[in-house]
Structure formats: structure tokens, C-alpha cells
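Let me begin by handing over the structure; questions about it come next.
Note that one protein chain is taken out, while the other chains of the complex remain in position.
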Amino acid sequence: MPDESSQSADLAEYDKSWEQRNPEIVREITIEEYKPVGTLVIALIYLVIIVVMWIFMYFIEFGGNAPSIID
Amino acid sequence: MHIHKFERWWIRISYVLIAFFIATVVYGFVSMDLKVIGNYQTIDPQNLSETPFGTPGVREVTNGGVTEYEVYVQTIQFAFLPGTSSPITVPADTRITFYVTSPDVLHGFDVAGTNLNTMAIPGQVAKFTTIFPEVREYGIVCNEYCGPAHHIMEGKINVVPKSEFDKSNLVE
Partner (left out) sequence: MTFLHQYPKAAKVARANFIVAFIALAIGGLFGFIQALHRTDVFRGFFNSGEYYSVLTGHGVLLALIFTTFFIAGLFVWGVTRSLDREPENMTFTWSWFWIMTIGLTMTAVTILGGLVPDSSIRAAVLYTFYPPLQAHPAFYIGLALVLVGSWLAGADWFWSYNKWRKNHPDGPIPILTFMALFTMLMWYVCTIGLALEVVGLLIPWSLGWVTEIEPLLPRTLFWFFGHAVVYFWLLPAYYVWYAILPKLSGGRLFSDAMTRIVFVIFLLLSTPVGYHHQYADAGISVGFKFYAMATTMLLLLPSLMTLFTVVASMEHGARQRGGKGYLKWIGKLPWDSPAFVGCALAGIMFAAGGFSGMINAGMNINLIIHNTIWVPGHFHLTVGTATALTFMAISYWLIPQLTGRKLKFKTLALIQPYAWFLGMTLMSNAMHRAGLAGVPRRTAEPQYSGFEFEPIFGTMAEMDWQIAIGGTILTISLTLFLWVITASWMGGEKADRPVDDYIPEPLSGAEHTPKILDNMKLWFALALILVLLAYSFPLWEMISDGIFEPGALPRPS
């Protein structure tokens, strides 16, 4: 992409990938080998939290909060 | 298009979650009598005196042989009529239908700590029916900003046992 390459740090190092140029990066992970398993775990934890909280809020907090609009 | 397997799973789960939320709302609406107000009728906010809102208060009606009550409430800057100067007194375990409107600006009609919560919009009549299960007092709060003294606008509902309900204060 033109805009990205024009921003690159050192043109001398242009043939290296961003990961290779960045000292904080230990190893480059390509899309083929990357498995976002941690993301899946976080997403499922979030899912459980919101489902439990929804059931609590809807059936106990709201359902048990009469008087309600019945008609 | 490249979508990772995990992300496909997550999208499917998201659809199920959305369906679950909608299903619980429908279930509550249909089976648990947790309704919301709808479209009832419009009214000329400058001529409330010619309508039942002109004599606001609690009225007795008979519906299919059963005694029920109707409560007409005006919300004004900065009071509930009735509700503020004298409480709205109604019997417990009886169907009560509220009609709420405003002659001036938007107000809220929220029975604090309950699910009774509606807007009072000039030109619109908010109508909802409820049953108070407990004998107790409730506070009414105006929860829509209505002007510089909005924070003093409050009222009271006094729910009394059905047997002790005094009909001498009814209007009409």
C-alpha cells in the first residue's frame, strides 16, 4: 500500500517486515499459524457473564419488581 | 474472504444471544404481564379542563361486573395533580388504570422502585393499567427535566387494603 510504505521507518530496511524491524517482537506469527484461542476464551467468559446477569436482571430484578404495567 | 473458525463460532453464538434476548422480552411481555405503553390518544394540552383531566383524581368504574379504578393525573411544573398536595389513594389487589398527561412541558411519572414508569408528553395521553400487590406508600418522581425547580417535583401513592378503601374521596 502506498500510504503505508511511505510511512516506513527506514527505507534501507524496507525489505524487512514490520515485525523484523521491531525489537520488541520476539517472533512473527503469520495468519496460517495464528489461532486466537485466548480471544475465544475471553469472548466465552464475557458471554457467560452477560447471560447470567441478564437472567438475573430480567427475571428477578425486573420480574419481581411489581407493580408493573400489565395492560 | 478469510474468517477464522473461532470467529465463525462467535458470530453464530452472537446470533443465538440476540435471539435469546428478544425471546425473553417477548416471553415477559406475553406470559409475565410485563407490558409497555402504546399509542392511546391525543389531547389538546391547552384545553384539559373540558376533559376528565379537568377534575383529576380517582374514579370508580365497573368492568364486566368487577369494580376497578381510573386515575387521571396532570403533571404540571412542578407538581402532580393529584399526588403532590394530597397522595393518590388506591386499594391494593385491584386493577387501577392511570391516565397521565401534561398541559405544559414534558415530565416523567415514575413510581420509585417499581416498574411503573412513563413519560407525560403534552398532547399525548399515557394510559397504563396495574395492580398494586402490597399495602404501602410509594413515592412518585418526575424523572424528565421540566424546568428550574424540577428537583422538587414529587408525589405519593398510598395503597390501602381493599376493605379499608374510603370511597368518599372519589371524584365525579
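By letter and in written order, the chains are A and B; residue numbering begins at 1 in each of them.
As a convention for this text, a residue touches a chain if its C-beta (ideal position, glycine included) is under 8 Å from a C-beta of that chain, and two chains touch if they have at least 3 such contacts.
Please read these numbers as outputs of a predicted model, since none were measured by experiment.
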| item | value |
| --- | --- |
| Contact set of subunit A toward the excluded chain (per top definition) | 1-4, 6-9, 17-19, 22, 24-31, 34, 36-39, 41-43, 46, 49-50, 53-54, 57-58, 61-62, 65, 68-69 |
| Touching residues on subunit B - with respect to the absent chain | 1-4, 6-7, 10-11, 14-15, 17-18, 21-22, 24-25, 28-29, 34-40, 42-46, 77, 101, 103-106, 108, 110, 112-119, 121-127, 137-139, 141-152, 154-156 |
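Everything below uses one rule, namely that only the chains that are shown with their structure count from here on.
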| item | value |
| --- | --- |
| Subunit B to subunit A touching residues, read off their complex | 2, 4, 6-7, 9-10, 13, 17, 20-21, 24, 28, 32-37, 97, 111, 113-116, 118, 128-133 |
| Partner subunit B, residues of subunit A touching it in the complex | 31, 35-37, 39-40, 43, 47, 50-51, 54-55, 58-59, 62-63, 65-71 |
